[in-house]
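Have a look at the structure below before the remarks.
Omission of a single protein chain aside, the complex is shown with its protein chains in their original locations.
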């Protein structure tokens, strides 16, 4: 066991402790932490594909064959083999896999889980469908203006992208533009979106990004209040909002379709995420497929969560996670949450300057997503300032708007990064 | 967005309206309609494999590589590339996929769903297993003669095959014999069977066939009554049937095994469909695996339905669905239902001429399948003619016989078409 | 239909009879028996890959192409083609599959199930996770010494390995060392472990091994009592054990992590099995992911059981199952159970000679696993000897220890066999 | 060519309907035989009028009210699990 | 090179926030229009105060006790299924 593997097992035990004892997003962090331990078991190679297991075995005959298949010279080091493998064209990679299979190596269990659940994109999408089936857009429909709060809070995402490229430019870290975009999405405070984006743009950083996203989501009740208090006056926090109007069943049915049509027209790259989200929500609201909606909210999302968590854990293998980049990601992630919170609150204050229907700026922070913790934080601070001020339902509007906002941001970033890296 | 894509989105919104407002088989048509919208989002390529996405991108370098891999000249049009791809041998197709992967393209979400759920055949089979686990063969076992009604109603299938080849012979449409067989199966009034057969024989027509099958199943209460009234006299409709005998648990356990053995001996090509159906039914009746039976009827069938529906939706992409063939399929499909209904009723009348145990000819129409709508229609018309005449349980016999009948017909057609097209 | 296929269908009907009427592990034997019938339907080729279906078709053109792809001469027999296919390197096998696909053959349904569920290793592991989520380690933690009983009972495994190699050495059978190891694991009395090990070491024998393992597990109440009575005195059977101490929630949470860490340090090859087992148990005990634990114990394990059973059934195809080896496996399997039982009882007696805290030797037999039947057998014999002697909870300790013990033995054997055949 | 297609369609129809009828005829025969055999040689013990769910509560009024309450409980229970 | 990276980051930020805001602005507009249209042209029949689960049992004390009992039954029922 290397020191790295030992440290990672300790880190994963720490994650399990936080999840079980401190209730840090346990549904994800228990499987992630456990998967992380499994990924660091020396000699078990659970997180490696057959080829990498073959390389790790150090068998000279196999290495020679692999070198040849990857177009390298005979006496290459293991590092250069790995590098060649990563940049190999599909046909050469296929050939290398066949050589490993012939030598008796097979893919590790966690590697298979990762491939099926995350590399294919399916697990985050299915979870998004389930989240859609659990989401009530009523508060948002009663007060659509709160969508702007969900938009503003996404500034946390983009500020973090800027921070990451600045770090790179300053030579502190070595993030590519794709890395920076994937790190930024932590600021979206939405686990499946973060996993989906990083699986596409920066698979190597996926472990750190997912851990950061879920940990900071669990820390929302600690991160947000000081920022919210600093940016609002006591008087603003006391603002009572008018009761939300009744939203009809039909509006709720049509809303996911309206959102889907807008995505289809203007944002095709957000179609997988928002499409599945809208699909889940339509199943929920349409009232004629409750069998399917129930399953999407229970058996299906639970099964997917188990495998998604273990798969993310596979990216906590020491040689990938123990990297200065991880520290950078953790540092940038918390900044992202803070900026998103601040942007949401400030947007609410801006809206109050131009509209006569005042909103309590405390609900702005809920725009970061982190459903429903952020909305609860808004409610709690509201009650502190004014014991008759129940902001929970009002904060659910920006809260779900934040989910939409970060999925939109994800779509934009995927498009732009692909265009840039071509 | 092309006009085709726009029209298809409108069509899919129409399907959703029918499903949600008019209760047209919502469990399938909600996912199908939604999947259809997703498949027509321009630029998202959700329903395309990586290679077709690469071709659609129009990148000259990639196109040149693909041309070469598919054995074409340098300056081929996109259409000829697509055609070459469709008829390419497996090795060349693999090579083309690798080129697309190297160029950064990946399979669309719906294409992956289609591949896993339908092209592999698994989703229709799992649904058939679940249907088996929900089916009570009691009424059929109490009165096995009703199997003949389920046989007769399959004439709708074969008459439609004749109709389709006649249309081709007349030059109105361009259906191959495989197309004709797949279209005919609409007359089986059984969704999973129709999807299974067309995935094997005519994948390009799958979207239209599935939509036709489920829509007409929902329309059974409109399509059948006029035909049933036209072919029966008031007196026939008043026939009361003797109460069904009690069927023992053991008979119910042995029946799926008897059916399976017969399939094994005489109809191996129907083995996947009928095998899974019998397996589901055995799990239901044997009484010792209620855990598995429950899951087959709930979580498993619901999960499968979600992905089956979205996968069928992927075949509603404009360039495949908007084709004169679709109109032909829709026209032939309704004829198939009408002929099947008529054949069932006429068979019941024929049975009355040779047997002294009279059957009410209204239950003949239930032989088309469309469980349990067709049986309900029989019951409704029976009550109209004679308020004391409850035909529901009597009609359940031919109704489930129709499921067996169309699975048998599917097996026959798959065998014969394969022999014909070699 | 060949005589072999007919006999296998009769055998499978017998398995279904035992499962349904005699309650022989019905959750597994119903799907296995049914899958076995499906696998023996002549002409349906449900259990064959596309290539073997192509070979079975006997089409001269395809055979010639396959011969060439596998590097054989033009006029090879079908047998030599099959043999060449089995030992073909991955690239040649891939090429053969492409030829079969181009000739219109596709994988059989059960073959696909087997590949996805068993060859990938996922189904036994998921079931092990579910079993972990259903296991209460309380009795084991209250009396950790019972782990030794779980260790001793594994002697059944290794004695069987010796028996199998002795049979080979004597020329009665033709078992390789890998075959012998896979057969031995029947003595572990643990279905998923047996399937997992034989899928890795001896896939051809998987059908017989799984059938033997589950059948003998169902026969535990018949196999064990005579051995237990023969090896104990009336007085020993009367020993009453002190009541188990209360085990705290925290101990139960930490235990799976302790076990996992030990596996990580000393037994990486047992990591997949024991890792998933510990993961399931941690989900159960940690109390914060009851959604996931519920799903692992219900929907997920049920779905997996259905497909695992059908997949095992695919290995009951006549040409693989009807082999003298199967008789050898059945004979060795029951010996394995008997020796394991005896070893557990004798170990308990040995422990009594060195410790003053006496254990009732009847609980030693529970060390074979076969949860919870073996523990119930201990309890029943205890009550016979002393009507106030409730051994059930005391026997649950060695019972779950037996699960750990056989997973450990599995890990050791996989490692050693790989090193030997390497 | 088109004639061949027509011929194929006709073949499928004739063979198809023939096999469907033959197969279901066989199934009718086997089912009838099976039922007779089961009824004669393996009769089931007459099920003792099991305390069916519906018969458990005696008073229909209380039954109604209880059912409502129970459904509410189940509903709440299910909602909580989400 | 590093300047290019900074430029790319800036581009993503500006375009990104722009598109997020524009898209959500569009969504605000469409949602508002949709709500108006639905409310005016497709009003829902006012839901008749449905007998909500919570309102079924009249006496709160009995309600409490019954709920406990029912939950116990559900618990048992669930445990048995495991």
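Letters A, B, C, D and E mark the chains in the order given here, with residues in each chain numbered from 1 onward.
FYI, contacts are C-beta pairs under 8 Å (C-beta built on N, C-alpha and C of every residue); 3 or more make two chains touch, one makes a residue touch a chain.
All values derive from a computational prediction rather than experimental measurement.
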Among C:204, C:251, C:323 or C:384, contact with the omitted chain is made only by C:251
For a quick check of understanding: of C:34, C:155, C:214 or C:337, which residue touches the chain that isn't displayed? C:155
Of C:10, C:78, C:169 or C:327, which residue touches the hidden chain? C:169
Hey, which of C:96, C:181, C:195 or C:329 is the one touching the hidden chain? C:181
Interface with the unshown chain - residue positions in chain C: 140-141, 144-145, 147-148, 150-151, 154-155, 157-159, 161-162, 164-166, 168-169, 176-177, 180-181, 247-251, 254-255, 258-259, 262, 266-267, 401, 404-405, 408-409, 412-413, 416-417, 420
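We take it that only the chains that are shown with their structure count from here on.
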Between chain C and chain D, the fewest steps along chains that touch one another: 2
Remotest chain, chain A as reference, centres from CA atoms: D
Whole-Å gap separating chain A and chain C, where each centre is the average of the chain's CA atoms: 39
From the C-alpha centre of chain B to that of chain E, how far is it in Å? 35
Between chain A and chain E, centroid-to-centroid distance (C-alpha), Å: 20
Using the touch rule from the top of the page, what residues of chain A touch 2 or more other chains? 298-299
Please output the residue numbers of chain E that touch at least 2 other chains, ranges allowed. 81
